[in-house]
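All protein chains of the complex are present and in place, except for one that has been dropped.
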Amino acid sequence: MSEQARHENENHEHHIVSPIIYLAVGAALLFGTGLTVAVSYIDLGVFNPIIALGIAVVKATLVVLFFMHVKYSTKLTKLTVLAGIFVFLALIGMTLADYISRAWGRW
Amino acid sequence: MSDSSAVHGAVAEVHPHEHPSYQRHHFETIEQQFDTTNFAMWLFLLTEIMFFGGLFTAYLIMRNWYYPAFVEASHQLNVGWGTANTAVLITSSFTMAMGVWNAELRRKGGLVLCLVLTFILGLAFLGIKTIEYHEKWEKYHIPGIRYSESAFLNPASDPEVHKSYPDDKPLAPDMAAHTEMYFFLYFAMTGMHALHMIIGIAILGFMIFRARAGAYTTGHVTFVENFGLYWHFVDIIWIFLFPLLYLISRHQ
Amino acid sequence: MNHISPVLWQFLVKWLTNFALFPPEASKIAPEMDALYFFMVLVSLVGLTLVVLLIVSFSILYSKKRHPVATQIEGSTLLEATWTIIPLGLFLVMFVWGALLYFRIYTPPANAMNIYVVGKQWMWKAEHPGGQHEINSLHLPTGRAVQLTLISQDVFHSFSIPAFRVKREAIPGRYTTVWFEPTTPGTYHLFCTQYCGTNHSQMIGDIVVMTPDDFKKWLASSTSGNSLAQDGERLFASLSCNACHNPGPDSRGPNLANVYGSKLTLSSGQTITADEAYLRQSILNPSQHITQGYAPIMPTYQGQISEEGVIALVEYLKNLNSDYRIQQTLNTTELLPESEGKQAPAGKAPATPVRGGKGEVKQ
Partner (left out) sequence: MSAPTIVSLPDQSTARIPKVNFLTKENGLLSWLLTGDHKRIATLYLISITFFFFIGGALAGLIRLELLTPQTDLMAADTYNKVFTMHGVIMVFFFLVPSVPATIGNFVIPLMVGAKDLALPKINLLSWYLYVIAGCMAIYTMAAGGVDTGWTFTTPLSTHYLNTHVISTGLAIFVAGFSSIFTGLNFIVTIHKMRCPGMTWFRLPLFVWSNYAASILMVLGTPVLAITLVLVVLERTVGIGVFDPAKGGDPLLFQHLFWFYSHPAVYIMILPGMGVISEVVSTFSRKRVFGYTAVAFSSVAIAVFGFFVWAHHMFIMGISNYAALVFSLLTMLVAVPSAIKIFNWAFTLYKGSITFETPMLYAFGFMGLFTIGGMTGVFLGSTGTDIHLTETYFIVAHFHFVMVGGMLMAFLSGIHFWWPKWTGRMYPEKISQLAAVVTFIGFNFTFFPQFILGTLGMPRRYAAYPPEFQVLNVFSTAGASILGVGYLLPILYLTWSLKYGAIAGNNPWQATGLEWQIQSPPLTENFPAIPIMDHEAYDYEWLEHEQQKEVASVG
């Protein structure tokens, strides 16, 4: 193992998350689900999808940070997660950029 | 393996060098093995993100193009079942997280209980999904196989949905034809998700069997932990599928 | 050997006498494209020479024989910066230069003569606004900007004229455009360059560039009697489009006179310019863009009109400048035989029989 890897190990050491946190996160997720369903029936125009996806992002972040222990993980794991999100957004963003700009100059 | 203790004096002090049986020969320490498999699992989840990425892209583009069709087609989904399923899946994620916790504390009974609960909740999710799919079958909303646009050409023909969404106007025929695209993407995305659930449940069954034999409560939690990552990932996919497919057109 | 060599010899002589490194330059853009091409070739040659020179001279100077012990060198930030920045600069020049050409080739001028091209497995059909139809050939005048509006009836095709240095994919379901200005009379290759199935390599034809006078003569001699717009007018009437799209006060559809090129406000609040693509979409997928104030009641004509039919309709609408013309179609509707247009089979332009072979030869 390299020094770096060993160093990473030291702050890793199997952080055991307390069940109270799990319970709180689980409750927050259920609350988020209820909230997003409730909000979806209110007409907010363009903000409906934005809010729905915003809540989804918050929920997903909670799952990633606590259930998946990323909050207590090494920098490498955090970087891996970010890299995945980055390339995912690149795929969607750059493809959509083509579709959106196709009509430019035509109206 | 004694050679490594010279290099890893510091580590060796903390973890005396008797290798547990579950340590694979090419790793020096059990921490290295855990880190490695954990990292590998994360990389695998990255490929899964990109796998779903193609479907999300297709969904976003098609929804932009055929907005009215997607709005009315999504009204055909049952929010009640969808919400219930989200709750079921989130709860199963919670029980899975508790399972990992129990494994870490080497509590065999707790672990088995949590895994069984997760297993049951996973089956419940699939059960509800089956009910929903069956509903689609009854309503002729299986794209390519059993499909009818009548509910969109004439919303009144589907009184149940029409009652909840009285504002739904009949779609023009060309737009109604594109509702099939919505249902295709619905089945592709939820189907791919359900496939992941089925695989997960199969592995869970195997794990319950092994956990009862005490395989995961000896301090070696890698497998449980990595499976937990997978299960939570499948949960996250659903967290995004639920609003995208069910919710974002409810207000209309 | 005796058998083969005369054949090879013949080849070589023929080739050496006609040897070319690039195709003839027959359009206005071609010399400009070649200028960029040769600039790139020059840069490549310089770069390649540099690399080969470095490798060869170092190999000679520092071979083990001459230089038995290597001198360890870590690197040189200055040198590395040099060969980062110089290629980057050159590439950016190529990028800007290329982009300028790209935008020119794909942005047709307003006064260009428009010719429609339909690609299908495995032939090219060209439709001149005057109603001349051609298959696997395209007649063009010199000195005039020509815009091609391309569409495919089945799979991706690609309309390539190497002598003009232009190429554009013909896509199913969408118009694409390209333009050029032919400069030199002659006959040039037309290729389909996007792989399109079994007879991909047979999807070729001739681009015949003529002087404006010859072209006029050709137009006159190969007319089918009806202009494209007239074909469209008949189709418009026979499909009863005018039942809704008329200037009457209680018409159910928007009046279409002067609609082409105008800015429309859609029911979604968007504004959109009515171009060929918009007109085509509105015929085939009418409910996707509903003009403000109208209900989405128009039936779709997807699968009922061939691409040629749609082109005729679009051309008719483009030339529709007054309400009077619509009124006229309204009056002439009864005069037309019921069958026309309504059962226009896919692949056949209604009202105008497609001429087989090269349109111009038969007159």
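Which chain is which? They are A, B and C, in the order written, and residues in each are numbered from 1.
Please note the rule applied: contacts are C-beta pairs under 8 Å (C-beta built on N, C-alpha and C of every residue); 3 or more make two chains touch, one makes a residue touch a chain.
This one's a predicted model, so the numbers in the text were calculated from it and none came from an experiment.
Among the displayed chains, contact with the absent chain in the complete complex occurs for A, B, C. Only one of B:Glu72, B:Glu149 or B:Glu180 touches the absent chain when the whole complex is considered: B:Glu180. Among the residues C:Lys28, C:Arg174 or C:His289, only C:Arg174 touches the chain that is left out of the figure.
Annotation: of C:Pro23, C:Gly130 or C:Pro254, C:Pro23 touches the absent chain (contact as defined above). Within the entire complex, the positions of chain A that touch the omitted partner chain are 1-5, 76, 83-84, 87, 90-91, 94-95, 97-105.
Seen across the whole complex, the unshown chain contacts chain B at 3-4, 7-8, 24-26, 28, 32, 35-37, 39-40, 43-44, 46-55, 57-58, 61-62, 65-66, 143-145, 177-178, 180-181, 184-185, 188. Interface residues of chain C facing the missing partner chain: 8, 11-12, 14-15, 18, 20-23, 33, 36-37, 40, 43-44, 47-48, 51-52, 54-55, 58-59, 62-65, 67-76, 79-80, 83-84, 87-88, 91-92, 94-95, 97-103, 105-107, 121, 154-156, 158, 160, 162-163, 165-169, 171-174, 176, 189, 191-202, 204, 285, 302-303.
The definition used in the following text is that only the chains that are shown with their structure count from here on.
As a whole-number value, the distance joining the C-alpha centres of chain A and chain C reads 44 Å. Centroid to centroid, with C-alpha atoms defining each point, chain A and chain B lie 15 Å apart. In whole angstrom, the spacing between the mean C-alpha positions of chain B and chain C is 46. Residues of chain B in contact with at least two other chains: none. In the complex of the two chains, the chain C residues touching chain B come out as 284-288, 296-300, 302.
Only residues 8, 10-11, 28-29, 31-32, 34-35, 38-39, 42-43, 45-46, 49-50, 53-54, 56-57, 60-61, 64, 79, 83, 86-87, 90-91, 93-94, 96-98, 101, 104-105, 225, 228-229, 232-233, 235-236, 239-240, 242-244, 247-252 of chain B touch chain A when the two sit together in their complex.
Across the interface of their complex, chain C is touched by residues 65-66, 68, 169, 171-175, 177 of chain B.
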